[in-house]
Structure formats: structure tokens, C-alpha cells
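Removed: one protein chain of the complex. Kept in place: all other protein chains.
Then we have subunit A:
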Amino acid sequence: MTAPAFTATRPPTDDFDPGIPGFEASGGDWDEIAREAVGEERIVVNMGPQHPSTHGVLRLMLEIDGETVTEARCGIGYLHTGIEKNMEFRTWTQGTTFCTRMDYLAPLFQETAFCLATERLLGVTDDVPERASIIRVLMMELNRVASHLVCLGTGGNEMGATTVMTVGFTGREEILRLFEAVTGLRMNHAYVRPGGVAQDVPDDFEDQVRAALPKIRHYLGQLGDLMLANPIFKARLTEVGALSLAGCMALGVTGPVLRSAGLPYDVRKAFPYSGYETYDFDVPTSTDADCFSRVVLRLEECYQSLRIVEQCLVRLRDTAGAPVMVADKKIAWPAQLAVGADGQGNSLDHIRHIMGTSMEALIHHFKLVTEGFRVPAGQVWQTVEHPRGELGVHAVSDGGTKPYRAHFRDPSFNNLQAVSMMCEGGQVADVVVAVASLDPVLGGVDR
């Protein structure tokens, strides 16, 4: 590539007036620094990007007056890895391997959204087998519980409640074990594929889930007991980080934060996908619009998700043995995966077929895996209800075997814009609580 003709903005060093003193606080005593800084009119505290209470590499720039935050701004980009750009250089099937790594606490949502978008470009949405949709819904709802457990757990930890964190992560572990049984991995699954899912669930999966559900309920109950009637917890969260309905709509904030302001907007109800319109569940809302109501909503959403999981288990039993991938051999990979003694891999029968008896099958397998399938030119916008809000995928195809453009509208990215509105005028200590109630995951923010 030729050298770029211009630079975007001034180098940051020009911004700093050498006359302004800077103070560095790394593990020091804030009182001493404040004493040193007395007389300065404006104190800007840089919090992060390596601060343990900022949910990853989020940088907060806070202008404070005593204990009051007068201005709050976010700095992001510390975890930008160019996933969208990378996806333009891989096939549509390989795309799920990349987008699963965006929001690493909710990988199955990115995979499903991307695959739904791809299927709509291909025009095979109605051909996706019912069992594949059931498995997708089941995995997404388990993932929603896992993600909310981390949100509640780390949120508690950031306020000093370590037990909340350990309970949350222990509960999540039960779900990760289920994911490992199905996909082979605890995260970065690449399990949902355009046209269906990579392989069927194990034969005893229903028993595994039925054994795990009471444990998950147990940990959710413990979290509720720890948080919902705790006077310290309530004092820290009630009427903190307020964001009204008008503020949410203007800032495009969706998910639990929007529902805490009273609007029951849930993509699963408003624009159903994967058959969500056939499941029985409620969308909990509140009108308090504060951090405490968001905790309550997330807990309630977990119970609603478990309701959907139980309905999925019944449907899975009814569709046992049904296909989990579209019948079109030009889209579905020919490999039949099997669990062998050395882990997961291709089934021996399939290898015997392509290596021993059918050269055409070998050619087809090779072409489909290396070249990929061609997707008709066009663009599509597909959203799903992510644990943090509305996740959108804007996929553009030029008729080739790779996405021409794959853009992810990540809810964390958008919702972080609300930090200024939620924190300004509040106390410094409330910033941590407000950011935790947005539940940003920086892998999704920066992509």
C-alpha cells in the first residue's frame, strides 16, 4: 500500500500544556495527592485503562470537584484487534470463528447474529432445520445467564463484595461445563454455522442440563439473597446512575438499561428470530431507572432464560435425530463430526468415503472448505437480543466467498456513551457502580 497522504488528528503530545502539573496516583494515598494539588482549579483523574473496576481496559477521564464528578469521558480502543477487517479475508463459515471472539462473555450471540445474517443473504432462512434453531436458542439463553452472572458477580466485586463474585463465577462454571460438552470449548466456540450448528448435542445432553439447572437456580438464589435485601448494597445502588427513558432513546441504549427505564423493548419480542415467538417468556421491566433496578432485572431475566431453556429441552427430545444443518450440500460442510478417543474430529466413516471410494466427494469437500460457498450480492441487517442490548450485524456481500463487509453494532460500544450522563453530578464512588450497571465488555466495545 502507498503511504497514507495525511494523518487524522494532531499527535496527542500537542494537547498537553507543559505548564499544567500532572500527578500520578498508583497505589498512593489520595489525600496526599489532593493536598499537593490544592490550589489547582481543575482536577482530572484518569481512571484506567488498567484499573480493576473498569471491567477490562476501559479508560475513564473524570473531572472532579472534591468528591463530585463534574465531567466524565470514556477512552476506548485499547482492545481493538480488527476482527471486522479480518473477517473480510476469510470465508463466511470461518467468520463465526472471528466474531465469537468479540464479546467474549456472550460469544454465541455474535455467532448466531452473524449466521442469521448470512442465511438471509443466502435466502435459506426458512430452510434452517428446526432442531438447529432450538439448539441455538438453548445455547443463547444459557449464555445469557452466564453473562448476567459475570455482570452481577464482577459488579459486586467492584464494590468489595467478593462473595458475590465467587458465587457468580461458580454458577457460570456450571454453564461453561455444558458449553464444553456441546462445543468442545468453554469460549470461542464457533459452534453456530451458517445453515445450522456444527454438530448435534451429545445424547445425554438433556440429563446434563437437567442436572445443572437446580445448581444454577441455587446460585441465582444465593446472589438474590446476598444482594436484594442487603442495606449496604441497596444504599450504594439505589438512585445511582439514573438514565431516563428519553436519555436511553436518544443515546440508543438498549437491553436491561432501557428496560429499567420502563420500555419493554426486547428484540426477541419485537423482531423475533430463531422461533422466539413460539416460546413462552416475559420481559421484566422497572421504572426506577437506577442501578439497583438493573440488578433486579438481570436476575429476573436469568429466571426467564431458564424458563426458555426448559421449553427447549422438551423440544429437543421431540426432535431427536432430526438434522441440525441445512440439506443444501453446497452450504453444509460434508464432514460429520464425531467424538473420538482423542477428542472431537471427523468421523471415520466420512474419511473412509472421501479417501477410499469417491474422488468427487473429496473434491467437493476440499472446494467447500477452502473456497467456501458464494453468497449472492446484497446487504442485510440482522439484530439479536444480546445480554447487554441490541446486537446488530450489517453484512454486505459482493457475490464472493468472503464477506465484503461485516459490521457489528455492539451494545456495549453504544451504551458506554451513557457514562457521561449517568456519572456527571454524582460521587466518584458511584462511577464504578454506574459503569458496572452498563456491563460493558471491552472485547465487544473495541472488536
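By definition in this document, a residue touches a chain if its C-beta (ideal position, glycine included) is under 8 Å from a C-beta of that chain, and two chains touch if they have at least 3 such contacts; residues count from 1.
The rule is short, and it goes like this: contacts and distances are computed from a predicted model.
Of "Branched chain amino acid ABC transporter substrate-binding protein", "NADH-quinone oxidoreductase subunit C", "Trehalose/maltose transport system permease protein" or "ANTAR domain-containing protein", only "NADH-quinone oxidoreductase subunit C" is the UniProt protein name of the chain excluded from the display. Checked against the hidden chain, the listed residues A:Met61, A:Met187 or A:Met249 yield one contact partner: A:Met249. Here the missing chain is touched by one residue of A:Tyr104, A:Phe169, A:Phe205 or A:Phe271, and it is A:Phe271. From the options A:Thr125, A:Thr166, A:Asn188 or A:Gln427, the residue with contact to the chain not on display is A:Thr125. Only one of A:Glu174, A:Glu390 or A:Asp430 touches the chain withheld from this view, namely A:Glu390.
Touch with the chain that is not drawn comes from one residue among A:Pro52, A:Gly77 or A:Gly425, which is A:Gly77. The chain not shown here touches subunit A at positions 1, 3-4, 6-12, 76-77, 80, 82, 84-86, 88-90, 120-121, 123, 125, 249-254, 263, 265, 270-271, 371-372, 376-381, 383, 390, 392, 394, 396-402, 404-405, 407, 409, 413-414, 416-417, 446-447.
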